[in-house]
Each structure stands twice: as C-alpha cells, then as structure tokens.
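As you look at this complex, bear in mind that one protein chain is not there, while each of the others sits in place.
Labels for the chains are A and B, by order of writing; each one numbers its residues from 1.
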Amino acid sequence: MTIPALRTEAIAKSFNGNEVLSGIDLSIMPGEVVCIVGPSGSGKSTFLRCINHLSPATSGHVYLNGELFGERETAGGNVMPLQHAALQEQRQRIGMVFQSFNLWPHRTALENVMEGPRIVKKMPTAEARDLAESLLERVGLAERKSYYPGHLSGGQQQRVAIARALAMQPELILFDEPTSALDPELVGEVLSVMKELASGETTMIVVTHEIGFAVEVADRLVLMDKGRIVEDAPPRQFIEAPREERSRQFLKQVLSRSLGFSGEPSGAILPLSILQN
Amino acid sequence: MFDPARLIAALPELANGATNTVMLTFCSALLSWVVGSVIVVGLLSPVALWRRAGRVYVSFMRGTPALVQLFLVFFALPMIGVHVPPFIAASITLGLNSGAYVAEILRGALLAIPAGQIEAAEALGMRKAALWRRILLPQGIRIALPSLTNELTLLLKTTPLASVVAVTELTFAGQIVIARTFEPAEVLLAVALGYIVVSQALVLGARALERHLAVT
Partner (left out) sequence: MSFDWALISETLPLLAQGTLVTLQLSAITALAALAGGAVLASFCASRARPLRLMAQIFIGAMRGIPPLVLVLIAFYVLPALGLLLDPMTAGVVALASYFSAYVAVALGSAIAAIPAGQTEAALVIGMTPRLRLVRVILPQALPIVLPVLCGLLIGLIKETALLSVISVGELTFATKQAVSRTYAPFEVYMTAAMFYWAISAALEAAARALEHRTTRFRRNIASSPKGRLS
C-alpha cells in the first residue's frame, strides 16, 4: 500500500472561540488532484492554510508522505510544534499559489521564479536560471521573463506564481482560489496551465469556485460546508449521484449561477454533457 | 538633594511660562495659516512666476534652521525701522516658518480632491468663488486636518527657540528657575512634562474637531 502524499488528521481550527474547521480528515495519493468546493465561509481556504501551518490548526495533525508536518514527536511521545527553522525547512516541500498571486513586485518574473531555488535551496545561479526559464516557458511566459509583476496582467502574474511554486519541486501544491481575483477573460489561461499540470504527475489540492474546471480535472471532488467535509467523491459520481442532500443543493445553486440566471457569466460553465448523461 | 518644596514654589513661574508658550503657539499658528493660504495660492497659480516665488519661499523656510530665521527676523526688523517686543518677533518668525509647511499641507490636500468633484461643480455652472467656498475649501480642510494638527504640535516644539531672545515662555522660565535653584533635573523634567501635556491637549482638541467635521 502506498503512503498518501498528504494526510490530515482531525484538523480543527477556531478563531476567538468560533469553530471554523471541525475535524477534517483528508488523504491525497501521489499524483492525485483534489478540488475542494463549497460556499464562501465554509473553511476551504482556512483548511489549506492549516496544511502548511500558515495559520496553524488548533488541533489535529498533518502528515506529508507519512512524515509529521510542522510538528515533532518528543521522546515522551508528546507532539510539539516544530522550531521555526525546522518548519521552514519542511515548508519547502509544499508549494502554494495564492488568490492574490503575491509576486514580489521588486523582482522580475524570472527573478521571482529563481528566488526559491537560488536563495532558499542554494542552487547555483546558472542552474536556477535554466530551471526558471524552462518553467516560464511551460506556463507560456518565456518572452515576459524580464517584466516586473506590475507590468503583467493578473493572469500572467498568476502563471508566474505557479512557475514560482513549481520551481521548488514540491511534493504537493496548494492552490488557494487561484482564479478568484482575475477578470473573467483571464481565468482561462490560468486554468489551462493548471489543467496541464493536473494531467502530469503533480499532486494538487485546489480550492476553487470553478466547478467546470474541477469536474474536468479533479480525481476527487470534495464539498466543504460549515467546517466539515460533506461529500468526497470522483466528479462524475459527485455530479450524477451525490450521497448528501446538501451536495444536491450546492450543485443546484452553482448550476443556476453558471447558466447565467443571476448576474454575469462566469468562467464556471458546467460541462452540461456530464449532467445530461 | 531633591527638594519638592522648592519645585512647588517655582510652579507658578513655570505655569506663567506655559501660558506664554500656549499664547506664542496660538499667535504663530494663526499667522502660519494666513501665510500658508497665501503661499498655496502662489504654488497652485497658473502664473509661472508666482509658482516659482512660492517654491523658493517654501524651500528657504524648510531648508534653514528656525533658530537662524529667528535671528534674521530679530535683526532685520530694526533695520527697516520696526521695533517690536521679542514675543512679536518670535511669533512672526515661527508663523513664517510654519507657514511654509502649512502651504505644502494645503497643496497636498487640494490636489487630493478628486477631479470629478470640480467637474461636477462646473457641470452645475458654479462660479469660481463658489467652487472654492463650497467644494474645495470644505473638502480640503477635512483632508488637511490631521497633517495640520501634526504641524501644530511641531510648531509647539519649536517655541522654545524664543527663549534665546529672552521670551519668558516655558523653557526660558525653566532656565530662570534653574539659575536660581540649581536644580536642573527636577525643573527640566517639569518643563518637559508641561510640553507633553500641552501637546496632548492640542491633539485631543484636534481629534474632537476632526470628529465634528467628519462626513460619515
């Protein structure tokens, strides 16, 4: 039996007494793509931030390829938070792509991608440059490499951010609503880069509102609501025969929205063929 | 040794000095607002000569020590036949000095008013005077108020300079007491505390005014 690339065990999180996450158990196998969907405020993003300890869980544990992440076991069998330096060492193994890109504005696209390998991993500059150039090529931005982020579109910035995450050669990449801050016409270019990644070996957890994308690329679709996992199933099964009433409800809402009954058209057009089958 | 009784005995003298400090701040501030308003008209003038004159004034006032400016005013006034008490000379200096900073603050505030505000007024057919009175000034003052408060506390902290021309404001009063009692530590501490109290009072007053003027 293979070890999951990531396993979370009873992750719970409270902010000032308000429980945002109540015991999330999730396992992702190497190469698997899991899309987490759910209404806003359901705790999806908080869960991602608990995984890499950007906002440490109140209780519960994270295992990266079988190894305790962000914590250590003491001789007495207790589990303690890791020292910051050791945590930073481990964080190199999990990539993250943010909703607001968070590219460093004072560095060019190429420098943003090179920064991790060169400065954190101490890779020789020439090697880091080759790696960064090939990654920018992969996300279709080879000719934009000497641009500062301020002179790139949102979609281009997010593609650079994906290349930056890839440059650390992480065991897993977390995507925190990567297209939510983008103008509708720029969503497609980012999703197609992610689609290309998903078809490869990359292990991905994607928090997204793009149901169409999720259905198309995910190996598993996870619905979160009120800090719990409601449904966790392959997309086809999720769409055709959801186990939970809450899932049916959610699908109905999303469907009405994506068919344009309310507001502007979104990029989240559900492949109708799946529903009609 | 420290003798609280002697410090207490000196308190009326220090309080008198503090009153003069407040008066000096007040007079200088009034002058600085007038000077600042005049200079900002120059800075924003369509006439290049006025703009240049405004910039030179601001640059000189901000580029030279207030102490040197004080001596300049102090010695220049008699040269042109004006004989005034040191208090007035100090007020003039501090007002001229602070006026340069006030002008810059007002300029920033006026330029921060969105162009749409002016366009909307012009679309209504407002005349220039009405535009200034009803749109630019009320909004500009609200934007400028926090910076003007800050400038006022800085002005307060410049007033001790008047002590070098023998104005009996708080610092000079303190020095007189020190010369008599030889207790610099206690007296200077009391003086410092006096300035902190006055500046806190100024800030609280300005906050109240800001709340009063706040639109939302």
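Heads up, the rule we're going with is that a residue touches a chain if its C-beta (ideal position, glycine included) is under 8 Å from a C-beta of that chain, and two chains touch if they have at least 3 such contacts.
Everything quoted here is computed from the prediction, not taken from an experiment.
Just one of A:A5, A:C35, A:M168 or A:L223 touches the chain that is missing; which is it?
Here the residue in touch with the unshown chain is A:M168.
In the full complex, which of A:P4, A:G43, A:G95 or A:G154 touches the chain missing from this view?
From the options A:P4, A:G43, A:G95 or A:G154, the contact with the absent chain belongs to A:G95.
Can you work out which residue in A:K13, A:K44 or A:R129 touches the chain that's missing from view?
Considering the complete complex, A:R129 is the one touching the chain left out.
So that we can see where the missing chain sits, which residues of chain A does it touch?
52, 54, 84-85, 88-92, 94-96, 98, 100, 102-108, 110, 115-116, 119-120, 129, 133, 143, 145-148, 150-151, 161, 164-165, 168
So which bits of chain B touch the chain we can't see?
For chain B, the residues touching the absent chain are 59-60, 62-69, 71-72, 75-76, 79-80, 156-161, 163-164, 171, 174-175, 178, 184-185, 188-189, 191-192, 195-196, 199-200.
The definition used in the following text is that only the chains that are shown with their structure count from here on.
Which integer distance in Å separates the CA centroid of chain A from that of chain B?
So the centre of chain A lies 55 Å away from the centre of chain B.
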